[in-house]
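The structure under discussion appears below in the form of structure tokens.
Just one protein chain is left out here, and the rest sit where they should.
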Amino acid sequence: MSTSFPPPRNGAAGGVPSSNVGDEVALATWGGAVIRGFGTDRDPARLVFFSDAVFAIAVTLLVLEIRPPEDTRHLLHGLAALWPSYLAYAITFLLIGQVWANHHIMFDHIRGADRMVLFLNTLLLMDIAFLPFAASVLAGAFHDGHGQRTAVVFHGLAFGVAAVLFNAIWDYARHGNRLLGTGIDAEGARAVSRRFRLALVWLATGTLLGALLPVLGMAVIAAFIPYYWLPIRGEVARP
Amino acid sequence: MSTSFPPPRNGAAGGVPSSNVGDEVALATWGGAVIRGFGTDRDPARLVFFSDAVFAIAVTLLVLEIRPPEDTRHLLHGLAALWPSYLAYAITFLLIGQVWANHHIMFDHIRGADRMVLFLNTLLLMDIAFLPFAASVLAGAFHDGHGQRTAVVFHGLAFGVAAVLFNAIWDYARHGNRLLGTGIDAEGARAVSRRFRLALVWLATGTLLGALLPVLGMAVIAAFIPYYWLPIRGEVARP
Amino acid sequence: MSTSFPPPRNGAAGGVPSSNVGDEVALATWGGAVIRGFGTDRDPARLVFFSDAVFAIAVTLLVLEIRPPEDTRHLLHGLAALWPSYLAYAITFLLIGQVWANHHIMFDHIRGADRMVLFLNTLLLMDIAFLPFAASVLAGAFHDGHGQRTAVVFHGLAFGVAAVLFNAIWDYARHGNRLLGTGIDAEGARAVSRRFRLALVWLATGTLLGALLPVLGMAVIAAFIPYYWLPIRGEVARP
Partner (left out) sequence: MSTSFPPPRNGAAGGVPSSNVGDEVALATWGGAVIRGFGTDRDPARLVFFSDAVFAIAVTLLVLEIRPPEDTRHLLHGLAALWPSYLAYAITFLLIGQVWANHHIMFDHIRGADRMVLFLNTLLLMDIAFLPFAASVLAGAFHDGHGQRTAVVFHGLAFGVAAVLFNAIWDYARHGNRLLGTGIDAEGARAVSRRFRLALVWLATGTLLGALLPVLGMAVIAAFIPYYWLPIRGEVARP
């Protein structure tokens, strides 16, 4: 008679928050110990919480890269001159917001997190937490009028790495239906895969174009944002 | 026999933490896929958690904009001279505290978050996370004695945008009773709407006055804080 | 069959996460609306979460006030010269840790948060989030060898305000048994009150002594930390 944060995993049997569903195939021996699969599956609750916290902190730290104008005699002018910072802030914030929403979708359907999922997710968070720096580099380049191509590629690569890691986590969880819950069928899982692969192609395209025409590259990446708010067909929150 | 964070949604049937109540009207087709409504409704639990984290980080980052006096020989004098920073800190902190409390009220009554709610809420968070910068601009202008009008308007606009987005989320959720839970009746929902609209008018008035008389504008906005701690008549936490 | 974060309130009836127990005495009219008590009581879950987030962020931001030595040729010497920063970091961290632990105890026994509790708690958080600045002032004064008295008093006052607000929240909740849960009896509630009042006296004494002898004042405040890890007699987590 209760609900909770985060929502119960689809694959969890009624009333049992998590179960030990580690795969039973011995993969290696290490110092005499048989390592089975990639370790015990854990309820992803703490992983989801930890990830959400990192996403929330990363987006909120973006603002620290915007420095108030020193000259308050011409404050309006000084504030207007910061447009590259506002733009880098908005684009990076909305892209991380997208990453958060898609992480939400992904882990609504992953019933357990083994050590491989924990590891890949840690790499993903390491990439996300790096983004305030990439945003700062982007704003600096457009502000100074130098290095825009480098900055757009740097910023685009950081998001491209996130897309690679999303695909890796999802493919790992989907493979042989290893870690997916019962709330998504094969077609829904394929729809999520298609969406994640499209993200990779889209971001790579924007990054490559940015190496030639920085403004065009940014526009392509920015266009990714509204598209990704559209629902994924065949994917539902829970059965 | 348990309670949980965040509390169960009013609209949730007993024991079912969330349900797929996506609206059934096809709105558009996209690449052959029929897009129904604005996608699957999700339990707002992760949205609420993510939002609370951003609010908490934004208020706590405010302090980073206050720089300790460099000259420790006259430390008391140096600390006193920072009064504009303390004032900007207190007003911005208490206003964000208000935003948090009202977000609390709003999502106590929204039973599901579709993609439109997620999107509008992301815009709201982008605005909130920007506020430490606005607070810093405000403190700088009052410290230097220049640009106060610009700074008050800039700060007021940032809160005005938050009020617009509150109204947008609430109106969207209320429209045709789309996403409201059963814990609030029509009169209660109207009371919340009236409160949110008053916020918009109040903040707009303060901002406009600030364009003429910065101190008066700030006073009007500051007066908003105690008023908003008063309860909303007809609104109760849960039935 | 489940447990949750945060734990159920003592006063909550089985299975009902929160209840509307707003007091029934009309206190004022405002624009024609009768304001009853201080509004709907809400489950303190979101308040507790929000507070914990602010405590966690405040302690973690403390480190940003420590700047790495610029001269890496004499790095060991440079790191040693930062001892006032390490000391301010440790004392402030451990004091905030105490505040967190006592907040934990207090809200284990408060069954509902009305608007007055929300308001007082917001003031408390505003004070806590200010502490990284106070710690930075303290470190700066001991580093430069000037202004230590001012800095110790400033730092002590910030914690003194926290103690005042703890007492205000607890007294408000205790008064007429307004908001206390059933898990604590009158003797336990008095034991908590005694502890919170002692904190106020202790911190005020340290602050006053610091105005005369800064090192003695800091020592008195530091001695507060180990004492407060001792359990409160008569207070138990839950019945």
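As written, the chains take the letters A, B and C, and residue 1 is the first residue of each chain.
Keep this in mind: a contact is a pair of C-beta atoms (placed from the backbone, for glycine too) under 8 Å apart; a residue touches a chain by one contact, two chains touch by 3 or more.
Treat the numbers as computed from the prediction; the structure is a model and nothing was measured.
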Quiz item: Of A:L76, A:A90, A:A129 or A:L230, which residue touches the hidden chain?
Solution: A:A129
Self-check item: Positions on chain C where the hidden chain makes contact
Solution: 1-8, 48-49, 52-53, 55-57, 59-64, 66, 68-69, 72-76, 79, 89-90, 93-94, 97, 100-101, 104, 108, 229-233, 235-239
Self-check item: Interface residues of chain A (partner: the chain not displayed)
Solution: 1-6, 8-9, 12, 14-20, 22, 30, 33-43, 45-46, 49-50, 53-54, 57-58, 61, 64, 115, 118-119, 122, 125-126, 129-130, 132-133, 136-137, 140-141, 144, 146-147, 150-151, 154
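Just so it is clear, only the chains that are shown with their structure count from here on.
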Quiz item: If chain A and chain C share one sequence, what is the angle of the rotation that overlays their CA atoms, in steps of 5 degrees?
Solution: 180
Exercise. Report the chain closest to the protein's overall CA mean, measuring from each chain's own CA mean.
Key: B
Exercise. Using mean C-alpha positions as chain centres, tell me how far chain B is from chain C in Å, no decimals.
Key: 24
Self-check item: Averaged-CA centre spacing for the pair chain C and chain A, given as whole angstrom
Solution: 35
Self-check item: Residues of chain A whose C-beta touches two or more other chains
Solution: 1-2, 4-5
